[in-house]
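Apart from one protein chain that is not included, each protein chain of the complex appears where it belongs.
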Amino acid sequence: MSAFMESRVWKFMKRILSLLSSPEALFWSIGSWVTYYTFMMIWDKESFAHFVNGLADRTIMQVPYLLFLLTGYLNLFRSSKKCLKTNIWKLAGTKLLPFGILLVFTGAFISISSRQFQWINAMPGDEIRPRWAQEQYRVESVDAGVRDRLLDIDSEGESGIFKYEPKVTISQSGQAARSIGAFPPSRVGNTFYHVLNFGMAPSFAISEGGVLKGREYVPLRLLMPGSNDSFEIQPLPYKFLVSFEPDRTIQKGSVKAGEYNMKDPLLRIRVLEGQDVVAEEVTRESMSFRNIRLDVGKPVYWVQLEAVKDRGVYLIVSGLLFTCLGLPLYVISICMNLLRRQD
Amino acid sequence: MSSFVVYEAFFAGLKEGLKAGIIWYVLASLLHVKGMLRLQRAFIAGTLFSVIAAASFLFLNVTPEIREYIANSGEMSFALLLVASAAALLNSSGLRLFSLLDRVSGKAFLRNSAIFAASAIFFVPDISGTFIFIKDLSLLNERAYQTYASLAAGVSVSVLLISAMSRLLSRGLVSSFFELPQLLLFASMMKLTAGGTGGISEISLIPAVQRGLMKLSHDIIHQTFVMLMVPDHPLLKTTTWNFIGFFFGPNIASWETLLLFLLCPLMFIYYSLASPLPETAAAAGAERRRFVQSVLSDRRRKAVPVLLFVLLISASWFSQSGEKISAVKVPKAKPVVEDRGMVLIPVTDPTMDLKDGSLHKFVLSRSDKEIRIMVIMKPDGRISVCLDACEICPPDGYGLREDHVVCLYCNTPIPVVSLGEPGGCNPIPLAFAADDRFIRIAVDEIMKKRELINSSRSAEAAR
Partner (left out) sequence: MPFIELKNVIKEYRNTHALRGIDISIEKGQWLNLVGPSGSGKSTLLNIIGCLDSPTSGGIVIDGADISSFSEDEMAVFRREKTGFIFQQSHLIPYLSAVENVMLSQYFHSMADEKEAMEALTRVGLGHRLHHRPSQLSGGEQQRVCIARALINSPQILLADEPTGNLDRENTKNILELVKRLHEEEHFTIILVTHDPFVAQWGQRVLTMEDGRIKCDEFLCRL
């Protein structure tokens, strides 16, 4: 009886496997997705976002997608069996492309459904730890790569203000320091990091009635001439507007440009109470108004890091590489096939 | 005006009559050869049903929602037809996609029902749209009966043309080029090139298809690079985003979307040329040659409509997209001020009318910062108010090209009808209140949404 059941079960499984590895199953799967996508695109005008969000957390979309991947791999395996034994070049020519595409789809699914990311703002000395990570890292330095002296016309050109690409150095106790740039992302442990944004954080110390109330680096969206930002210090009723001020103005012919010291910048600080300007001063040391004194120190740079844990990235990159390699090979194999038939 | 109305009505009648007539003739030729000419009655019944159903719109109050529904139905019926033709082409290339259907297709009732349903799905949206268009035209004409008479004249001329065609082209000749896949593809080609119901200037569905496919192309590339964590740095312009924009700019994206669209027909043509010959009892000699010649000749004939489809669509694709690459209109931003925490934008003033359907921009200066806002009335009559920036790109803003707003940084076209959706390359929507005189936006809303510019934050919030 058990032998009978086993063989019956086995036969059933074989039938299912045979069905899933058939080209018909794959094309029905693709056709269903195309029809669904088209339906959503026409009636909802936004289809891809639905698709991605659905894949992230809705079982009713994840299951058909996984079935589609399964039929794809089974079909690839079935059609590759012959070539594996006879002609390895034909295998490379015709199967590399679909394999690459399947890898991309698989990586995409893993990425969409399991990716975690977090934006972390940090300055030198801060400890950073994404919520999923066990390890904690210390930000040793933030090097913006900005030139020490800038003219305000430099900021109009592309990358005109940088000596080199900004980088952040992080370290863990007992381990060598790691450098993180803007692109490509750097892998640290099981997390990818890259620089998403950065800016200047001038140092401010506020005293009220001669009593120091606080001193800290204030991260602002200040990076290049022309940029400005504001901050508030609770519970003071003031808003501080900060912008860069040129050290001097240079004129050559009809062209006039301000020169800025980016290492120790001159700042224009405007103090607002509501809509009224209470004080305004250009300084790199201090300013006073009413019974408040604001001391300005040398700035550091703050950085916004994007930390991502994504198991799908390697599959996507591999898949793209295989696809790029496989596409010309596929075209060549089609041409050779056509020529062979003509002969 | 009345001559314009007459021409448009005549053209509409001619177009719909030719569509129905040509498809009927090709179908009848195919059925005649297969000895199933009786099935053409199901097609004729389906077409008549479509006309009667569509005629109801002449008497109903047609709201913008109904118009949109009919337009969407037309696009949907084209999409279904194209998917069916792709499946049929693949089936005839050797894939047994319809082995289950083959078992039941022998039943006459099912065949008749299938043809009836297919013709109704094909014609109802088109004819409904045409009747609504005619009804609109008749309102522009003092003598409304002229519009309907022109429509009837157009249909009559199409009947005459079809009769002439049927005398010139024998059924045997026509059917030698068509099987079911070719017929479906031919019908989808007719739908694509003549499925529009907005008159001569909006005759085809190609622009709608291009938009959808280019959005797909953009979304896939965008999503792939998001997954690869490519940042868009605020200052380093030599980042990969510039190259990404290359992939979904109008030129490259046009090629990508055309190849995607033509994938199945091209696969079929390749299969026609490259697939092995079936076995024959005759091993050699004249009999074998005769057999091979007939098989190859049949394959080549059957590939002709598919090739025609490929050539026609390729030519139309770029001829229409050429117009699409034309200038993006970027209006100048007008200054607005805030008043007690609100920004008020007049709906109309001597220099503008927000309800004219074009893009309007405004700029609010605050704390030495300038924040641009854009306002546009969508085709459904609703006003959309957004920041002139998105969450992804540097805030270069948007321009208007036909019925898309186009990001000036990455060239992504966003359909105007979809404005108001947050996230991605969509302009960041703003909550607002509107009456006949003003659009009111809270400054707090503007400042809050301003934080989203170039930040991709709403994606994180959504997760």
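For reference, chains read A and B in written order, and residue numbers begin at 1 within each chain.
Keep in mind that, in the parts below, a residue touches a chain if its C-beta (ideal position, glycine included) is under 8 Å from a C-beta of that chain, and two chains touch if they have at least 3 such contacts.
Model, not experiment: these values are computed from the prediction.
Although it is not drawn, the missing chain touches B when the whole complex is taken into account. Among the residues B:T63, B:Q293 or B:S319, only B:Q293 touches the chain that is left out of the figure. Touching the chain that is not shown, out of B:L139, B:L168 or B:A284: B:A284 (per the contact rule at the top). Residues 284-287, 289-290, 292-294, 296 of chain B touch the missing chain (whole complex, contact as defined above).
One rule holds in what follows: only the chains that are shown with their structure count from here on.
Distance between chain A and chain B, defined via averaged C-alpha coordinates, is recorded as 33 Å. Here chain B touches chain A in the complex through residues 72, 75-76, 79-80, 83, 86-87, 90, 95-97, 99, 212, 215-216, 219-220, 223-224, 227-231, 233-240, 270, 273-274, 367-369, 415, 417-418, 421, 423-424, 460, 462-463, going by the rule given at the top. Chain A meets chain B in the complex at residues 23-24, 27-28, 31, 34-35, 37-39, 41-43, 45-49, 52-53, 56, 104, 107-108, 111-112, 115, 117, 119, 158-159, 161-162, 165, 182-183, 185, 192, 194-197, 223-224, 228, 230, 241, 243, 306, 308, 310, 312-313, 316-317, 320, 334, 337-338, 341.
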